[in-house]
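Let me give you the structure first, and then I'll get to my questions.
The other protein chains are all here in position, but one chain of the complex has been omitted.
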Amino acid sequence: MLRYIIKRILMLIPVLIGVSIIVFLIMRVFSPDPAPIVLGQHATQASVDAWRQANGLNDPIYLQYFNFITGAITGDLGTSYYTKAPVLKEIFSRFPATIELALLAILLASVFGILIGVISAVKKNSIFDNAGMFLALIGVSMPIFWLGILLIIFFSGTLHWLPSSGRIDPLLQPASVTGFYLIDSLISGDMYAFRDAFEHLILPASALAMYSMAIIARMTRSSMLETLQQDYIRTARAKGISEGRVIGKHALRNGLIPIVTVIGLQLGSLLGGAVLTETVFSWPGIGAYTVACILKSDFPVVQGVVLLIATVFVLVNLMVDVIYAFLDPRIKYSKKEV
Amino acid sequence: MPKDISTSSDKNSIQAAEYVEKPESQLKEMWATLRQNKAAVVGLFIIGMLTLIAVTVWVSELIGVQILPYDPNYSDMSKSFIWPNAEHWFGTDQLGRDMFSRILDGTKISLFVGVAAVAISLSIGVLLGSIAGYRGGRTDAFIMRVMDVMLAIPSILLAIAFMAALGKGLDKAVIAIGLVSIPEYARIVRGSILSVKENDYVQAAKVIGNGDSRIIFKHILPNIISLIVVRATLGVSSAVLDTAALGFLGLGVQPPFAEWGDMLGRARGFIFTAPYTLIFPGIAITITVLAFNLFGDGLRDALDPKSRIK
Amino acid sequence: MRKMKRIVALVLAVALVGISLTGCGSKTSSDAAPKANDTLIYAQGAEPRGLDPALVDDGESAKVMINIYEGLLKYAKDSTKVEPSLAKSWDVSPDGLTYTFHLQEGVKFHDGTDFDAEAVKFNIDRQIPPQVTEDMAYGSFVYGSVKSVEVVDKATVKINLTAPSTPFLNNLAMVMSAPMVSPKALKENNNNVNQAPVGTGPYKFVKWAKDENIVLVANDEYWGTKALTKNVIFKFIKDNSARVVALNNGEADMIDGIDATVVKQITDAGNKIFQAPGMNINYMAYNTSRAPFNDAKLRAAISKSINVPEMVESLYQGYSEPATSILPTFMEGYDKSISQIAYDSEASAKAIKEAGLTSVKIMTYTNPRPYNSATGQALAEAIQGYLSKVGVTATIDSYDWTTYKEKLKAGDYDICFYGWIGDNGDPDNFMYLLAHEDPTMNVALYKNEAFNKLIAKGIETPAGADRSAIYTELEKIAAADAAWLPISHAETLCAYRPNIKDFYFHMTGVTPFAGVSKQ
Partner (left out) sequence: MLLEVKNLRTEFKLKRGTVTAVDDISFTIDKGEILAIVGESGSGKSVTSLSIMGLLQKPGRVAGGEINFKSQDLNKMSQKELQKIRGNQISMIFQEPMTSLNPVWRIKDQIMENIMTHMNISKKDALARTVEMLDTVGIPSPAERANDYPHQMSGGMRQRVMTAMALSCDPELLIADEPTTALDVTIQAQILELLYRMREKFNMAVLLITHDLGVVSEAADRVIVMYCGKIVEEADVKSLFAQPLHPYTVGLLKSIPQIDDESDERLYMIKGMVPNPLNMPSGCSFSDRCDSCMDRCTKEVPKLQEINGHKVRCFLYEAKEGELNVK
C-alpha cells in the first residue's frame, strides 16, 4: 500500500509538468499583455516595454518556462504582477477559505445526498423517492451561480436570516492558526465567532453543494438499489437484525464503495464550482481570485494557483483510491495495477 | 463506478457482437425502450421545442423576417427596465430590450454552443480515445497522460483561461468548452475499445487483413456508439451550463448576442430592482439543461441491459 | 467498524450542531454578534491592490491609504483646492522652478521614527530617476517635473523643477505617489510597503486578511486632531447587491459603489445616502483622423442624434450625471456657459442623410470601468439604438480592456468609447488629453495647434482667474469641434447607517475617517 501511494505521488510530477506547460502556453503565448493593467492609465509604450523587459516577458518562451520551473522547484513561484506580493503568500492567504467552503459543501452534499439516495432506494417509487429524485434532477440542471443569487435574494435580502457575503464578521475574526475559521474560533473558544463563521458558510456551501448532492443522491440510489438486491442482504435479514441495521451496516457499507469514488470526483469538481460560488458570495477564496488574476493576466499567480489545484486534485484522487481500498477489502493495490 | 461501466459495456459489447453487421438495430432497440420512459419523452419533447424555436429564430433572421415580438438586440433607452406586462411578457432589460425576445433568441446561442462544443469534444475525444485504446503501448500512455493533465485542471477554470486568452466570441466559446471536455470522451471510448478489442469479430477482421482505421470505424465504433450517444446528450447539458457560466463571468459570446448567462451576469446588479431580468434567463437555462438530462438519463436506462429486462 | 460508527456519528453531530445553531440563531443573526461602537465598517467593491502609495494606482487602495498616510499637502474637504498638511506652508520662486516647503515639526511615523526633510527627500528620490522603477504607476506623473530635492534643514525642504508646472502643487495632495512613507519601513520591506504600510496619518495599519478586510486602529500619537473612532475595518464585497444587503443587515456601517436603483431599498431600511461628485469623464470619441468623421459637421450631426440625459439615466440609474462639459463641475475652469450639442433627432437625421452616411464602425470595451459601470458594450449598444433611429447602421467590435487599448493604437474605428479618471484635481489633467501625442490617450486623434498652444500656456500660468479662463476657452473649442461627445461624470453614491456621523466621500475618491463617529 505504502509503495503504491509513493508511486502515485511520484506520478504527480509528470502531471504537474504537463499542467504547467498548458497553463504557460495559454497565459504567456495567447493571453493579453499584463503591462497596461499593471501600469495603469498613465502607461506609455516606453514604460510598457521597460516593464516587460524587467519581468522577463521579452525573453524567448522556453527561457521563461525554464526560469519558472527552476523557481518552482526551489519553492519560488514569483511575485504577483499586480500586487507585487509573493505568489505563495497570495495563494495561501486565500486557500483555507476555499478548502473550508469545499469541505463543508462536500460534507453537506454527502450527508444529504446519501440520505436522499438511501431513502429513495429503500422507499423505491414512493413519493419520497420521486421527490428526492426530482430534487436531484433540478440540482444537476440549475446553474450554480443562479442558485447562489436566488439564495442571497431569499435568505439574506428578504428574510435577513443569513449574511450574503464574506467569511465572518470582521469584529469576530479569530486569530489565525489554521486559517479555517470554524476551527480557529473553536481554538480561541469564541462561540460567537464560530456561529458567525458558520452562518457565513451556510449559503455558499449550500449553493456549492447542490450539484454534488444531486449527483451523490442519484449515485447512492442506484448503488443502494443494486446492493439491496444482493444475497448477503437477505442473509443479514435472516439473522434477525433490525431493518435499520441491515440498511445502514450492510447495504450502505457496500453501497458506499462506488459512492466514495463519486464523492472524490465531486470534491475535484467543487474546486471548479468554487470559482462561481466565490464570485457570487464574495467569498475570499482562491476561485474568484484566480478568475480575477486570469482577467488581469497576472501570469505568476495563475500559474501558481493552477499548479496547486492540480496537485490537490491528484491527491484527492489518490485519497479516494486509498479509501476505496479501506472500504473494500477485496481491493489490494499492487505494483502491477499502477 | 468504474466497475459499473465496464460491466455494462461488456454486456453491451457481447450483445453488440451479435449485431456486428447492422449496428443500427442497437439504436432501434434503444429507441423502443426509450419510448416507454416518460421522463425521457418529456425531455425529448422539450428539446424538440427548443430546437424548433432556435431554428425558427435563426431562419427568420437569415431571410430577414421578424418573427420575435421585438428585435432582441434593439435597444431603446426610453424603455429601460419595464416590469413584465402584456406588451413585454418578460419585461425589458437595462437597455430597453425585450426580455422575451432575447430569451427566445438566446435559445439559438445556447443550443448551438452546446451542440457544437459537444461535436468538437466528441470528435476529438473519440479520435484520441480510439487511437489510444486501439494502439495501446506508448501512444496510449502519452495520450492518456495528456488527458490526465487536462482533467487535473477544473474544466471551468481551463475554459475561463481559454476565453481570456482567445477573447470573447461565439466560435471561441465553442472551442473553449469543446476542448475542455475532450478527456471525458477519450476515456470512455478508450475504455470501451479496450473491452471490445479482444472480441472475436474484431480479431477476425484483423485476420482478414482489414486496416486499423477500417477496424476502428467499421467494427469497433459502431458497437460503442450508444454509449457515446448517451455521453454526448448529457454532455450538451453540461456544455449549456458551461456556456452560461462563462457568459455570467462576462467571458462568453460576443455581445449583443442574447446569451442567457450573459443576461444573468448583467442582471446581477439589479437583483432587487429588476429581479425578473434574473429569473427568466435562469429558468431558461434550467429547463434546457433539465431536458437534456432527462433525455440522457432515459437513454442510459434504455441502454442498461438490466432495466431493459424489465 | 467502530471507526465507521464514529465517523458517522461525527458527521451527524456536525450536521446537528449546524442545524441547531442556525435554527436558534437565524432570526437574530444580525444583532446576535457583539457590535462595537468604536469600530467603523466600510464595505467597498474590490480589494486594494496594495498600500504602498508609490506602487499602486487604484481607487480602492486610495480609500485605505488616505487614512494611513499624509502628504505635504491635502485637498480641501469639498473641492480640489490644496491645503497645508505635513507642510505648514510653502513658497514658490518667481520663475516657478523652486518650491520650498516648511514642515510640521514633531511628527512621527507609526513606527516611531521622525518625519522630517530627510524623509521627504527619501520618498521623492525613490520615485524619480535614477531610483524610480517601471512599475511605479504614478511616479512620473506626480514627480515628472522634479529635478532634485534638497534638505535645507530638518524642517525645510526645497524641490527644484525642470520647468514651471502649476499642477505640481495639486500633485502633492494626491493619495498616489505623494504621501510620505516611513523610510525605515521602506528599507526593511525591500522598498515595497504594499503589505506593511507605515505613514503619519490618523490611523495605523493592523492587519489585512486577503480578499476579506483590512483593519486599522487609531493612532494615539497623531500630531493633529485625533481620530474619533478607534477602529476602522475595510471590507471587500464585490457584488453590488450583496453590499446593499450587507448594509441593510448591519454587516457594514458604510458602503460605496451603489446605483440609484437601490436607493429606495436603502432608505426604506432607515439608512442614509451620500452622493459625491466624481472627478472623471466618460465619453465617446470620433476618429477625427479619417473620413467620415474628419468632418466636424458630421460629428455634430451624430452627436445630435443621441439623447445623452436619457441614456445616462437608464444606463447608470443616477450613478452618473450627464456631462455638459469635459471638466467635472467642481473643477477650476468649469463654466456654466459651456454646453454640448443638444439632442435633436430630426435635424440629425436630415444632416446625416445629406452627408450620405449609412454605416459606422464602433469599437468598444467589454469591461466595466470606474467611469462607466455599465460597460463599454452596453454604452455602444445604446448608441447603436440611437443611430438606427437616424438611419445609420452601426457595427460593434468589442474587446477586453487591454486588447482594446492595443486595437486603439491601430486606429481602425469611426467611433470609440473611453474615459478618464482625474488624478490631481487640476483642469490640465483633463484637457491635455485632446492635445496628447499618444493614440491611447487621445483616442479621437484630435489635432488642433491653437488648442495645444493654449494647453501649454495653462500649465505655466499660476492658479487664478486667468488660468481658469484658459480652460473655459479650451472647453469651448472642444465643444464646438465635437471630437468627443462627453457622456457622463460617474458619481460615487455611498450609503451609511443612521448612527454614523459626519461621513463623507471626497470627489477624489477617498474616504477619510478621522472625523467620522458612530453613535
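Just so it is clear, A, B and C label the chains in written order, and each chain counts residues from 1 on its own.
Keep in mind that, in the parts below, a contact is a pair of C-beta atoms (placed from the backbone, for glycine too) under 8 Å apart; a residue touches a chain by one contact, two chains touch by 3 or more.
Bear in mind the structure is a predicted one, so any value in this text is a computation, not a measurement.
Taking the full assembly into account, the omitted chain touches A.
When the omitted chain is restored, the residue from A:R8, A:R52, A:K89 or A:R237 that touches it is A:R237.
Among the residues A:R28, A:K84, A:R167 or A:H250, only A:H250 touches the chain that is left out of the figure. Residues touching the missing chain, restricted to subunit A, are 230-232, 234-243, 250, 253-254, 257, 327-330 (touch as defined at the top).
Note that only the chains that are shown with their structure count from here on.
Compare each chain's C-alpha centroid with the centroid of every protein C-alpha atom shown, and the nearest one belongs to A. With each centre defined as the average position of its C-alpha atoms, the distance from subunit A to subunit B rounds to 24 Å.
In whole angstrom, the spacing between the mean C-alpha positions of subunit B and subunit C is 44. One inter-chain figure worth recording: subunit A and subunit C are separated by 36 Å, centre to centre, where each centre is the mean of the chain's CA atoms. Shown for subunit A are the residues that touch two or more other chains, namely 32, 152, 157, 279, 295, 297. Among the residues of subunit B, those touching two or more other chains are numbered 164, 268, 271-272.
Here subunit C touches subunit A in the complex through residues 1, 4, 11-12, 14-15, 18, 21-22, 25-27, 29-30, 32-36, 39, 41, 49-50, 52, 55, 57-58, 133-135, 137-138, 140-141, 192, 194-195, 209-213, 215, 233, 235-239, 241-243, 245-246, 248-249, 251, 400-403, 405-406, 420-421, 423, 438, 440, going by the rule given at the top.
Residues of subunit B touching subunit C in their complex: 73-78, 80-81, 94-96, 164, 167-168, 250, 254-256, 266, 268-274.
By the touch criterion given at the top, residues 14-15, 18-19, 22-23, 26-27, 29-32, 137-138, 140-146, 149-150, 152-153, 157, 219, 258, 261-262, 268-269, 271-273, 275-276, 279, 287, 290-291, 294-295, 297, 302, 306, 309-310, 313-314 of subunit A touch subunit B in their complex.
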